[in-house]
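Worksheet for the structure shown next.
Removed: one protein chain of the complex. Kept in place: all other protein chains.
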Amino acid sequence: MAKVLEMPKLSPTMEEGQISLWHMKEGDPVGVDDLLAEVETDKATMEYRSFDRGTLLRILAPGGSVVRLGQPVAVLGAPGEDIAALLASLLGSSPVAADALPLAAAHPPSVADVVAAPPAGPAGDEPPTGRAKASPYVRKLARERGLDLGLVSGSGPGGRIVARDVEGLPEAVPAPAPRPESGVLAAPIARPLSMMRKAIARRLTESKQTVPHFYLTIDVDADPIWSLREQINADLAAAAHADAPVIKVSLNDLLVKASAIALARVPECNAEFTPEAILIHRRVDISVAVAVSEGLLTPVVRDADRKSVMAIAAEIRELSSRAKARKLAPSEMANGTFSISNLGMYGIDEFAAVINPPEGAILAVGQVRREPVLRGDAIVPGRRLKLTLSCDHRVVDGAVGAEFLRALRALVEHPTRILLA
Amino acid sequence: MTTRPPSDELHLELYRKMQLVRRFEEEAARAYAQGKIGGFLHLYIGQEAIAVGVSAALRADDYAITTYRDHGLALARGTSLRAAMAELHGKVTGCSKGLGGSMHFFDVEHGMLGGYGIVGGHIPIAAGTAFASKYRGEDRVTVCFMGEGAVSIGDFHEGLSLAALWKLPIVFICENNEYSMGTPLSRELSVEDVSTKALAYGMARDRFHCEHVLEVRERVAEAIERARLHSEPTLVEIRTYRFRGHSMSDPGKYRTAEEVEERKQRDPLPRSRGELEARGFGAALAALDEAVEAEVADAVRFAEESPEPGPELLEATTYSGPFAR
Partner (left out) sequence: MSQLRFREAVRAAMIEEMERDERVYLIGEEVGHYQGAYKVSEGMLERFGERRVIDTPITESGFTGISIGAAIVGLRPIVEYMTWNFSAVAFDQILNNAAKLRQMSGGQLRVPIVFRAPNGSARQVGSQHSHAMEHFYAHIPGLKVLAPATPADAKGLLKAAIRDDDPVLFMESETLYGVKGEVPDDPDFLVPMGQAAIAREGRDVTIVAWSRMVHVALEAAAVLAREGVEAEVIDLRSLRPLDETTIVASVRKTHRAVIAYEGWPYGGVGAEIVDRIQRLAFDDLDAPVLRTSFLDVPMPYNARLEQLVVPQASRIVEQVRKVLYRA
């Protein structure tokens, strides 16, 4: 049975190692304690010796590569063993997959966190009345007696009001109404954080703190896409028969397909930032935000540019219902390349969404508004729709974002192109 | 010197213990490389015959104390593989409840009074357990293991000085593996014969190469008898060699591969195996090896599946009584 050799821990503090030299080549027999390679750690160049015997079938991390602890560096097995499936599974398990899980387990609190949790501090100290400098004891007296320290002159250093300056002063009459402090009614309701809420908090905070967002909004003519959708749904209802359930196509389904086509045309928006390089994805996998009882999930429609609108509609229906039932597998929410979030059904005209890392952009869809529009020289009733693109400026520049929105507008305003593409 | 030929059963048992330690250490190294063990890991591979041979010469109620290279001694004295492996994994089922780690194996029930991390600091402690035996009029003996790297530090001098002055029942075992971390003997000490240090204290001494586990047992038994019957200390220097680095983060550049290979030819473990094979115990050895593999595998599984210690242990193990803050 072939065995994956992983980057070993060769020092107490190492997190990654660089293979500086392989002492074996593919096909070489390996014995226990044989020198496989030299590894440069944070401390020294160390020998990487084998714990097992076999034949070195494949070197996955050639000399010079930097590999994180526990990640594969080579495959050991019997001579001639078929390791194609093993290699495929290794390539499929990119580190991004684990990180992109919205429900990825939060890091368990370490013992140090538990032990070092700070004790409750002293009761919140109110700011001194006015700008008076006063000792903590004087402030307490002032609170208790309702004294206005702005009226007291301090005899301490730098004009500090000290106890002797207020002792003997009459209490203010009437005393100001006590502020609600920690009575039951004034206390907030504490709702414990679910795992999903923690994941959302962590990922979106990370996004807003580390991703430089900017926003581009277009207001498109929604009459054509609205009419097209009505026509499709009328045709589908007419063609429905007892054996097949009625499928309806939503505006969102059309926008997912339209965005996918626009992304295929402007792939720079279907991209991801990494410190080493911008990764332009070859596939268009669109994450669709679905509100669920505890928060938000983002199932992914794979290869959306290559699927029909009908297929997309059916898939989104199916993914949403499983999302609400919390039956999605983590892999179904991982590795999107672009997101769409739609709050139109809540009556929102327009909004700016937070990017879902490591994706490079997200499209926020508002409601279709009925309003007077200019057609030729006439003001007629019409429909408009606002679409806002949030971009990671490290990946998508303004001109590129505008280019995507131009392509998207062309599709939405001439929606038969969505069906023909 | 005429000695009775040792029984084959004893030899088989000591072989089993050496093999147990060797395989434990190899699996510890594997677990370390997999990131399942943290901190430092100092392996005893190559030196097994010393802890096993000395332990075979001790009585169950004798005290033993050693340095941070302590796994071999704990296992030789009877600490279970499970408790030892769990300790390395930082689990509450470990011999020190996961609070000590590799360098601090403690098993009072088996007279293993600890692995100590400050070089030489445990030598006076060992003299102290011997002092207690004498104070109480008991005939328990203490054995104190150290490397030759400890010989230069002050506590070696104070510990041996007082042990000799007060005639304490103790045997100091200096495991001279020729390297104090990366510094060879020639650059650590002005004398090559460490046992001569005993002369200045008027202390008995012995010195030999660790080539056979039975020889270790016999030679150290003489010193133990001197402590038990006459309450006199001995310094025993045993020349040995570690096949692995000082710790897992030691690249070992200070010695040549040829030197290590040459020393592996004198490894007492295969030597015992070869002798026992020649005496017709091939089948028994195979069975022992198989049992050792099963025990080691069980220990690894136990360690991995065991729970971690909780924070409630921290204060309770800092003071015996109420916490002092």
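Per-chain residue numbering starts at 1, and chain names A and B are given in the order in which the chains are listed.
Going forward, a residue touches a chain if its C-beta (ideal position, glycine included) is under 8 Å from a C-beta of that chain, and two chains touch if they have at least 3 such contacts.
Note that the coordinates shown come from a computational prediction; the quantities given were computed from them, not determined experimentally.
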item: Given B:46, B:114 or B:268, the one touching the chain that is not displayed; value: B:114
item: Chain not shown: contacting residue from B:132, B:221 or B:260; value: B:132
item: Candidates B:162, B:203 or B:288 - the one touching the absent chain; value: B:162
item: On subunit A, residues whose C-beta touches the chain left out of the figure; value: 121-123, 125, 135-140, 155-157, 162-164
item: Positions on subunit B where the hidden chain makes contact; value: 63, 94-100, 104, 106-108, 113-114, 116-118, 121-133, 135-136, 154-155, 158-159, 161-162, 165, 313-314, 316-325
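In the analysis below, only the chains that are shown with their structure count from here on.
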item: Centroid spacing, where centroids are CA-atom means, of subunit A and subunit B in whole angstrom; value: 53
item: Residues of subunit A touching subunit B in the complex; value: 6, 8-12, 41, 43-47, 51, 69-70, 111, 114-115
item: Residues on subunit B engaged by subunit A in the complex (per definition of touch); value: 26, 29-30, 32-35, 38-40, 248-252, 311, 314
